[in-house]
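Have a look at the structure below, then the notes.
The other protein chains are all here in position, but one chain of the complex has been omitted.
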Amino acid sequence: MPQPPSLLVTSGLPAPLVARAVAEALAEDLGLAGDITTESTVLPDARAKAVLAARKAGVASGLAVAEAAFKALDSDVRFVAAVQDGAPLAPGTVLARIEGNARAVLTAERVALNYMGRMSGIATLTRAYVDRIAGTRASIVDTRKTTPGLRAFEKYAVRCGGGRNHRVGLFDAVLIKDNHIVAAGSLSGAVERARARAGHMLKIEVEVDTLVQLEEALRFDIDAVLLDNMSPAELKTAVAIVGKARAKGGRTVITEASGGVNLETVRAIAESGVDLISVGALTHSAPVLDLGLDFLA
Amino acid sequence: MPQPPSLLVTSGLPAPLVARAVAEALAEDLGLAGDITTESTVLPDARAKAVLAARKAGVASGLAVAEAAFKALDSDVRFVAAVQDGAPLAPGTVLARIEGNARAVLTAERVALNYMGRMSGIATLTRAYVDRIAGTRASIVDTRKTTPGLRAFEKYAVRCGGGRNHRVGLFDAVLIKDNHIVAAGSLSGAVERARARAGHMLKIEVEVDTLVQLEEALRFDIDAVLLDNMSPAELKTAVAIVGKARAKGGRTVITEASGGVNLETVRAIAESGVDLISVGALTHSAPVLDLGLDFLA
Amino acid sequence: MPQPPSLLVTSGLPAPLVARAVAEALAEDLGLAGDITTESTVLPDARAKAVLAARKAGVASGLAVAEAAFKALDSDVRFVAAVQDGAPLAPGTVLARIEGNARAVLTAERVALNYMGRMSGIATLTRAYVDRIAGTRASIVDTRKTTPGLRAFEKYAVRCGGGRNHRVGLFDAVLIKDNHIVAAGSLSGAVERARARAGHMLKIEVEVDTLVQLEEALRFDIDAVLLDNMSPAELKTAVAIVGKARAKGGRTVITEASGGVNLETVRAIAESGVDLISVGALTHSAPVLDLGLDFLA
Amino acid sequence: MPQPPSLLVTSGLPAPLVARAVAEALAEDLGLAGDITTESTVLPDARAKAVLAARKAGVASGLAVAEAAFKALDSDVRFVAAVQDGAPLAPGTVLARIEGNARAVLTAERVALNYMGRMSGIATLTRAYVDRIAGTRASIVDTRKTTPGLRAFEKYAVRCGGGRNHRVGLFDAVLIKDNHIVAAGSLSGAVERARARAGHMLKIEVEVDTLVQLEEALRFDIDAVLLDNMSPAELKTAVAIVGKARAKGGRTVITEASGGVNLETVRAIAESGVDLISVGALTHSAPVLDLGLDFLA
Amino acid sequence: MPQPPSLLVTSGLPAPLVARAVAEALAEDLGLAGDITTESTVLPDARAKAVLAARKAGVASGLAVAEAAFKALDSDVRFVAAVQDGAPLAPGTVLARIEGNARAVLTAERVALNYMGRMSGIATLTRAYVDRIAGTRASIVDTRKTTPGLRAFEKYAVRCGGGRNHRVGLFDAVLIKDNHIVAAGSLSGAVERARARAGHMLKIEVEVDTLVQLEEALRFDIDAVLLDNMSPAELKTAVAIVGKARAKGGRTVITEASGGVNLETVRAIAESGVDLISVGALTHSAPVLDLGLDFLA
Partner (left out) sequence: MPQPPSLLVTSGLPAPLVARAVAEALAEDLGLAGDITTESTVLPDARAKAVLAARKAGVASGLAVAEAAFKALDSDVRFVAAVQDGAPLAPGTVLARIEGNARAVLTAERVALNYMGRMSGIATLTRAYVDRIAGTRASIVDTRKTTPGLRAFEKYAVRCGGGRNHRVGLFDAVLIKDNHIVAAGSLSGAVERARARAGHMLKIEVEVDTLVQLEEALRFDIDAVLLDNMSPAELKTAVAIVGKARAKGGRTVITEASGGVNLETVRAIAESGVDLISVGALTHSAPVLDLGLDFLA
């Protein structure tokens, strides 16, 4: 039975990362003694066929990780994806068909589902936010409020749900907050030093809580402003202020709203005209999407 | 300033695990370039004082991990816990006071909060379930539906919330499900082989979907039954059947309910008389508890 | 030449563990410069055929590890097991046939033999104990006195020899010893707290040195007693005491003998009626089983 | 209480290796749930005093590893060695005094003992061989038949027992055996290529099974001969042949006997005049030395 | 003797990265047997005082790494930096004073020097380029042509020499080259998809080989252009074209020259008016700076 090309080659997830993550997750579940239930009840050379299916509606994410989990225990497992990451799922939608050594399939099941359920949960919640602001100019972006060790997977899942990624870590963009400005003595000093340190390919964003701070920030060479905890009305004014600054000096500053964002408030925030709305809940509070593995007789 | 003894020595979390987890989470956030914002804005020898405080009500979990995160970047950080893991938190409750190199404190902040927020979220949700069934004989237990790589932390958080742990992984208990029985040919064969393989210190649980299956399972040398997706009425009958089996053969079989458990249904389930109620949502869908770090001038 | 399915898929050893262990053992033997002898003397594309054979009588254990060692250096090596783990071996018995790149086979030889020799040595010694108590109701069990880093392999080898596993580590069962009782203040407190902490799927064993301590221990909700350093006569009395306790309260408590067990004493201990006899020597003092690799012209 | 300097700084064991080994051994024993017995029974801030003592006579090895095990769980543990590695031990000899957090001491106990018991067992067996050949010119040396992952520790233990180390791995000396000569086509070719590849600081040893092979080997630029499975009489002749070769060509070739060496045969072998006697059993079959931790009230 | 605060807390190098790198480098040098020369010749408790000094003129980089190397073998080593990273060095300039256990200092010496020599070599070469273009508006930037595993250290060293960092890896900026445009079908498609994928905080640079390609590229929403292998005259024209585009559309596009840059050509290139000049040689071909450790009697 010819093998389809592995999703790991083509997926946007770095392959060495997936391989290591899956090996560690399996080690966590297997301990030193292994899957004693399966070993006791399933013959070594038994075969299994199963389908990975959605139990609830949502958005798929993590098929390459699931494939890697099964193949880590039996490199000859046949894993055929029926949908792609990002696809909408109805209850019952088949995501993939799996066939291989029965022990391997049973033992890897939970690791595969734990990854995909969590990732699809994030994609699903992201999609809900994205849908809520359809027609506005805003995009939904994530934050650094991710699960330790899973940031690559969770940021990928946000993209699967139609969201965009904010900076990945402390290293790929500058985000100057209150505490930094206080420590630096002044915003101008903070921006200047950050500009020198960060390199020409990184952007600088400054968090502001008030319109006064915004006006101050716009006087410096920054790429984005984070408008924290402002009402939709304030946001609208802020966007206008940034627009005028553009008109004068040619500077194009990105506007980002954060704080107090939920599915009820997000539309009003988007209609203020901001470019981006960052939502910590995408990664820190998304419920899992209910997926299951059904074995075929 | 004398250092209080590290929580890592006394906490129930294995110290080598915490050290490794925190180092990897920091590496994830720092990448190769480090915290470019802090490096640009904070002087190398600046000092910081901060309090870790709850923004919402909940239950504390993970103080040792937070301590480890700060100390990983500055071994001289002073971290003084104000509450213990498991303590109830009101909005504003101070969890810990931190003092040390300002760069270290600012850079470790997010890793500390990502761990503690997630763990406290799990403890908080667990506590909600535990409170809901107060006065019944049932306990709330977790599942293997945990975040890959964080199982030790999440199972610990469940204990902080007053829940109890089900098996930790595939290795420390036998749980025979439908697929295993089918593969083994019969329940009797499955139980017998599991008994031989698992060793005398491990327990065997069998999942049953119907009362007929339950009667069948009770004929064998098992330690627990997982009553899956039964209504409270069915569960009550199941508990009675198990009780009669006890009366006859002296066997004390633990009863566990699973499936369809939420904060609305859990009380009725508990009142059926089961020993345990397992709740996947504790670890797979608990929202984060909102915590924050407040810097003192 | 078609490849037989890898033993790693079907063996009871967790595959990620074996892969990592073999890679580290090869790295230990190869250092930075590699196998300078083989590199100097064997042409890059030379082929080798060899048989893995027993030099002494014993019991096989570790074929999957040997396979993994050869395949780690040449994924195209053909490794065909001639016996299964647990099989009795006479001097000269062939365990496996290996064919592949000559450099890979020669270089991996020692790692394969170091694992299999040690594991088969443990299986062989275990089998000697098991044979010695044939016809009694007792089982031979191992301890935590294993080689650091090799516990999974050594506990597996005990099973290959017909023994059973005691707890794998500090995490999968409670074993309360003198020092714990002293620290806890009382046995009752120790048992109660352990019951709450350990979860319903873990068992609790209490070590007792005297029959008085035994009577005390049986008053609590425990699963097993470790009868330490008792004579066969004392053990017989202890078994009777446990039996009476059963009769009264319905509690079925497992009895385990430990201390002073060797091949001369084990039969008398087993005839006392205990359920289990734990033998540290299985893993801490088993001599290697002499195996060798014979190259075919 | 002032801390004595750590043995890790001064011991001959590479410190990074010890740190990593101890962390992994503790992780193996603690799993994800930790030491549930100790956590249930010992108060977080309880203190313990204990002595590490020999139960049987032998030779000490591994004190730095034991120290590292306790300190890995409580960096403030006070560990004071009473003897040095290599010291002779009588039953009851105290090796070290330990004082620290009671949980840390109890939890690390088994890892410390598993390392030290194994290492001291090897040192003890080595010492027995060394004593047996006292007064001869021969030295006892080890082999590559070590426990995977523990080679550094086991070779160190051999030195503690008065033995000397053969090559550490495949990388630090050339040892040409039959299979290599067959593959290379001729001994001359093998030696020549090995000389070029190995670098000027590595030595070349050739295994010979007969005196004819020995004469052949001595014609080439080698540093040592491994005289495999020869009787004491044959060895004596071999030593004489090597001596004559010395006389003629000025070459000083080291003679090493291997095969059939045990405590009964080793003296006769040594009296043949060989320089070295290699004994695989030192590392592959040494029984553990019985050590214990005694807690002080 | 009070310890000065560790450079690891304050340096711009991520501390977990340095700790891991140093541990691995020491393990590489120590192998399984350790520093057999030092162990044979230096008493365990001997003390050493030494100064780390420059033998040639250059720029310092890597003091925190050197400190970490010594402290990894003896946490009580006293390491006092006499200069800061980035400081100019004359032959004989003292960089740091070290005092501690003599074995630790001697054994860690080479690892400390290998890191600092390489890093200071890069800083020194960078400084030479930076000095050569003094007074122009251009900055010197590095590339991804770094030593595998050392990118964080080498990019840090470039900053110590007064250079700036280009993107750190494939992940923190988009750089579209010929092959990407061919694969994407068109530049417009490539830019558009990159804009969506990369997130708002990352920048997009496009490589162009000709002025025609430059005009094409400037029609799209890009942040920078890499002007590859152009002569100073072409670069001047290119800068003018970019300037006009600015004037029209308000877009500020960064110009970067690459290819054919060396110490002879760099000034003419800088005088073309480009913003950045990227130099692969900074990290792939910088000779080591000669540093040494002088022991004080």
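Odds and ends about this structure:
Order of writing sets the labels: A, B, C, D and E. Residues in every chain begin at 1.
By our rule, a contact is a pair of C-beta atoms (placed from the backbone, for glycine too) under 8 Å apart; a residue touches a chain by one contact, two chains touch by 3 or more.
From a predicted model like this one, the values you see are computed outputs, not experimental measurements.
Considering the entire complex, the omitted chain makes contact with A, B, C, D, E.
Of the options A:36, A:130, A:152 or A:239, the residue whose C-beta touches the omitted chain is A:152. In the complete assembly, the contact with the undisplayed chain comes from D:164, out of D:55, D:78, D:97 or D:164. Interface note for the absent chain: among E:32, E:138 or E:253, the touching residue is E:32.
Touch with the chain omitted from the figure is made, among B:14, B:31 or B:169, by B:31. Looking at chain E, the residues touching the absent chain are 21, 24-25, 28-43, 46, 102, 106-107, 110-111, 113-115, 117-118, 121, 144-151, 168-172, 174-177, 179-184, 189-190, 193-194, 196-198, 202, 280-281, 284-285, 287-288, 295.
Contact between chain B and the unshown chain involves residues 28, 31-32. Counting over the whole complex, chain D has residues 12, 139, 141, 159, 164-168, 171-173, 196-197, 199-203, 205, 223-224, 250, 252, 254, 256, 275-276 touching the chain that is not drawn.
Here is the rule we use: only the chains that are shown with their structure count from here on.
Mostly identical positions are employed by chain A and chain E in their mutual contact, as over half of the interface residue numbers are shared between these two copies.
More than half of the residue-numbered contact pairs at B-E reappear in one of the options C-D, A-D or B-D, namely B-D.
Interface comparison, D-E versus B-C: the higher number of contacting C-beta pairs is recorded for B-C. Computed from the mean C-alpha positions, the centre of chain A lies at a distance of 43 Å from the centre of chain C. In terms of their C-alpha centroids, the spacing between chain A and chain B amounts to 23 Å.
Between chain C and chain E the centroid-to-centroid distance comes to 51 Å (mean Cα coordinates, whole Å). Among the residues of chain E, those touching two or more other chains are numbered 12, 31-32, 165, 168, 172. If you sketch which chains touch which, every chain touches every other chain without exception.
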